[in-house]
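Of the protein chains in this complex, all but one are displayed in their positions.
All chains are identified by letter, namely A, B and C, in their written order; residue positions are counted from 1 within each chain.
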Amino acid sequence: MGFNPEKPMENRITDIGPPWFEEHFPPVIKENYGKWLYHEILQPGVLKHVSESGGECYTVRVGCARLISTSLIYDYCDIADKHCDGYLRFTTRNNVEFMVDSADKVQPLLDDCNAHDMMPVGGTGAGVTNIVHTQGWVHCHTPATDASGPVKAVMDELFDYFTSMTLPAQVRIALACCLNMCGAVHCSDIAILGVHRKPPLIDHDTITSVCEIPLAVAACPLGAIKPAKGTNSAGEEVKSVSVKEERCMFCGNCYTMCPSMPLADPEGDGIAILVGGKISNARSAPKFSKLVIPFLPNTPPRWTETVAAVKNILEVYAKDAKKYERVGEWAERIGWEKFFEKCNIPFTDKSIDDYRLAYDTWRTTTQFKFTSHIK
Amino acid sequence: MGFNPEKPMENRITDIGPPWFEEHFPPVIKENYGKWLYHEILQPGVLKHVSESGGECYTVRVGCARLISTSLIYDYCDIADKHCDGYLRFTTRNNVEFMVDSADKVQPLLDDCNAHDMMPVGGTGAGVTNIVHTQGWVHCHTPATDASGPVKAVMDELFDYFTSMTLPAQVRIALACCLNMCGAVHCSDIAILGVHRKPPLIDHDTITSVCEIPLAVAACPLGAIKPAKGTNSAGEEVKSVSVKEERCMFCGNCYTMCPSMPLADPEGDGIAILVGGKISNARSAPKFSKLVIPFLPNTPPRWTETVAAVKNILEVYAKDAKKYERVGEWAERIGWEKFFEKCNIPFTDKSIDDYRLAYDTWRTTTQFKFTSHIK
Amino acid sequence: MPKHDTPLLDQLESGPWPSFVKDIKRQAEKNEACWDILGQLELSYEDKITHWKHGGIVGVFGYGGGIVGRYSDVPKKFPGVAHFHTVRVNQVSSKFYRTDFLRQICDIWERRGSGMTNMHGSTGDLVLLGTFTEQLEEIFYELTHDVNVDLGGSGGNLRTPSCCLGKARCEWSCYDTQAACYDITMTYQDELHRPAFPYKFKIKFSGCPNDCVAAIARSDLAVIGNWKDDIRIDQAAVKSYMNGEFPANGGSHSGRDWGPFDIQKEVIALCPTNCMWMEGDELKIDDGECTRCMHCINVMPRALRPGVEQGATILIGAKAPILDGAQIATMIVPFISMTPGDEDDGTGGKTGGFEELKDVIEKCWDWWMEEGKNRERIGESMQRIGLPTFLQIMEVDPLPQHVKEPRSNPYVFWKAEEVPGGFERDLAEFRKRNPM
Partner (left out) sequence: MPKHDTPLLDQLESGPWPSFVKDIKRQAEKNEACWDILGQLELSYEDKITHWKHGGIVGVFGYGGGIVGRYSDVPKKFPGVAHFHTVRVNQVSSKFYRTDFLRQICDIWERRGSGMTNMHGSTGDLVLLGTFTEQLEEIFYELTHDVNVDLGGSGGNLRTPSCCLGKARCEWSCYDTQAACYDITMTYQDELHRPAFPYKFKIKFSGCPNDCVAAIARSDLAVIGNWKDDIRIDQAAVKSYMNGEFPANGGSHSGRDWGPFDIQKEVIALCPTNCMWMEGDELKIDDGECTRCMHCINVMPRALRPGVEQGATILIGAKAPILDGAQIATMIVPFISMTPGDEDDGTGGKTGGFEELKDVIEKCWDWWMEEGKNRERIGESMQRIGLPTFLQIMEVDPLPQHVKEPRSNPYVFWKAEEVPGGFERDLAEFRKRNPM
């Protein structure tokens, strides 16, 4: 007795929101809600939380590709049914967590996770956890790179850091496939960002019909777009726009507003690497990620250059930073000139801000370190 | 055989610049030039410099009002002739320095300085030295306050800090009588700044003749000035300008460009206090001064409110800061909320930046201290 | 068996990290469309460009959000993804799920969609990836009737709020993050489903300044747990840390030998405000100087705990860079109490609480809906009008805590009423005193 297209409004239900969360709490969580005293990470991927009532919650965290099938979700559910009274959760970084209420239930749970080829246990503490990422070529219209592919490639390479806790601090990696930054890479220890490098094409054949010219013009933060006549492929003159190309910074906002102004291009598009962001307020205030590698090419399926760049930065950091020091805290302590030197990343003027608020990033002191950069 | 108005170009001398400095070096300076090994401040206002050749230079520094008469300069010269082989110098902060080449010459020199009622010895080390300042009502056309008067009033009150070295670090005070900041107060430990608070008057009687309207319009950084018709006192309509008053930030640039747009006003003008700037690169990078008291009235002849405000900040700092800590370094260590609390200065929205680059000064973290400000 | 050759994608089947390619292939056995997902993605891997068309306005009747339309630009090659719309399902707070609930959703999705999902979307929704227009109403009907779950947000409206674990499984949470997230979501269902805003508006709830849901970076309004009083110290436990009985930082660094725990080096010296010291073997904290950064608590969870006078700090304006550059949220309300309500909302949940928070949210919206420009995030509106004006609108007293430092430029905008005599001046008078 489902949906009836004839009577779409018939006993229609709206505005019910999500279910009440308590119905989805495992018993151990419900019982000890608000009573937790402390936690301990027993081994990578395994957390123990102890409550004042003496209650214990053991959590097994498994990595997840985020782009997953219902079949895999059923597998998760099977494990949860078998070990966790039929409850599980997902983390804010898209890992899966299975919770049990006593120590002896942990090993059997781990065994089943390990028996499954898509349930790596880890992602806790001073390691690399899951990569927050986005849609890429799997679903979006504005990407400058894919999301799931690069993430898979990078995580394969960094896998040992997912299953261990050997770093100076947690390292949060994020990927966003365009400047819209759905992955919110703007505050990540290491950020992988899809970037366009060619100004929008203007499709005079369609622009008049599919775009509101004034909106397209208004879309450009730099006023690079002006209303202009254009000639379509039929040779007719049409109301269109022109783009002052040297003014374009490839933000893509015009395409978001006007489908006839695509930026994407196989050679133009690729990846930029930003580092040193953080979100927590621990020790230092939250920080933005900073652009250190302006461009790496898109090289599917394994994005070798990107993987190498991320790994290099991570490992130099791992060797050089102090305990508890996040990537950005490390870079600021040693000075950015030393960051570039130690990571052996060539410094280019692309890393020098020339947008709004730029002056605040210029160095206005004689304090600097002599590095290999200074000839 | 001087200047001949009939033949102004007759053996005219130009472009000779200043004299060669060596001719003005006292012998001890010339002999030990570049050979200095170290220095020591023997007592407030008395410096000893020792050179590798064993040569010694003893410097006695005396405070100076900067706005001084030739008569006083003659007095300086008399002392220099008597004690210093006829040489003296002025410091970058407008103090006078007498130099002798041996210890025994110091006391007689000091005696003569002390015997003179305009030659206070001091201004060295961790104290308050001379106040860099400007013209004010003595010579300038744009001031919002006087310079020499407030400086005299403040220095009278802080005199003990000029003749002693009891502060955590050197404290540099500067005064500028308008936002042009000829006193370069923008990087001072404590800055006294003359500020206007009323938009320019428009003198329709004179503007057409004495101003270039387009220049006046262009002068405004906020585009508050527009060309407009105005009616002069004779009732005639003239080419003039109009000012969008709510857009005005009282920078005075319009008056600089157009004499018919005066801002000065007895009630509107007064003094703002900024603190925490520094110039040296010692320890921390140079810093801008920050506006902590947006307005104090002009109260000639002794500017009581201003004097009290400066003294209060100085003494709270003196009590609370650590050795070597400049005012700005102290404020940043304790946090600005604590600065306002400890100095008992009411915080107003005037201290919140709303000009360019403002966002960079907003607090983007949960890290703050609870102070009396939070109800 | 495969409909298309995918030599490039096949290379992503190997390696230790879970392979979405393997996973999609497996699902393809149930959902034909998955072959076309792979086929079109392979084409993108060859072409190095997306093959999805721009936008596509689809949705369910009466809602302005919850569905993101998507069409292939090569539908003939890949008819299974000719339409590939996303359904955003409002996740359960903190993403706890009963398996039967998940199974129900999966059943629907295997019948009516591609069988592929995102668990979860970056905003927090349970994202069902890829279906046809004609399925949308059916899916919505089944979700609301059979699973009792609603759609999430998209477009110029309130986006699906989300929260950290909070008190459910964390010892540090200063308020009930799930309850707050739920209450706000339910209270503002209309704002969530029916776009009336200049642009998207996101709210995220973290229980403490560690901010595990990234609220400060990713939400227009961030509600972050905080406390007012003193950090609770268990001196006995401090000693246990010092003599190595308890692992530092909950064992998060156990993978490497960092040497024995050194409270001086690892805690006291790293305190950003230097407000900690040892007095004999007692750890002392000058709480008045503490900025509650969490570091010491993070390192010694068994010895230190947030104070008991708990609530939240509200920060506003975070966003990604489009257009004026990214913003981290600005601290606007230093502290509010966060009391859950206990009105039964009919659907089994409780609402009616968090008055102070709702008050802030509504002040903010009332103004922004009036004054915000089209596609202007509230953070951008704040920058446009300036923080002092925004504080007035929010009826918050200006505090030194609102800024990192006071302004360094002298450009104060005085108002006529603040200046004796106002702005009106008489030229004749002026010239009498100061002739030209």
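The criterion applied here is as follows: contacts are C-beta pairs under 8 Å (C-beta built on N, C-alpha and C of every residue); 3 or more make two chains touch, one makes a residue touch a chain.
From a predicted model like this one, the values you see are computed outputs, not experimental measurements.
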For the chain not shown, which residue from C:53, C:284 or C:384 touches it across the whole complex? C:53
For the chain that got dropped from the picture, name the residues of subunit B it touches. 2-3, 5, 8-9, 12-21, 23-26, 29, 33-34, 36-42, 44, 49, 57, 59, 63-74, 76-77, 80-81, 86-92, 94, 96, 99, 117-120, 124-127, 132, 134, 136-143, 146, 148-149, 152-153, 155-156, 159, 162, 164-167, 170, 176, 179-184, 186-187, 221, 251-253, 255-256, 259, 262, 264-267, 269, 279-284, 286, 288, 298, 300-302, 323-324, 355-357
Residues on subunit C facing the left-out chain by the touch rule are 47, 49-51, 53, 73-74, 321, 325-326, 408-411, 433-436
Please identify, in ascending order, the residues of subunit A that touch the omitted chain? 179, 186, 193, 195, 197-199, 201-206, 210, 233, 245-246, 248-251, 259-260, 262, 264-265, 267-268, 272, 274, 276-277, 288-292, 294, 332, 334-340, 347-356, 358-371, 373-375
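The working rule: only the chains that are shown with their structure count from here on.
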For this structure, which two chains have more C-beta pairs in contact than any other pair? A-C
When the C-alpha atoms of subunit B and subunit C are each averaged to a single point, how far apart are the two points in Å? 48
Rounded Å distance between subunit A and subunit B, as computed from the means of their C-alpha atoms: 50
Expressed in whole Å, how far the mean CA point of subunit A lies from that of subunit C is 13
Residues of subunit A touching 2+ other chains? 281, 286, 357
For subunit C, write out the residues touching at least two other chains, lowest number first. 209, 211, 216, 224, 272, 292-293, 328
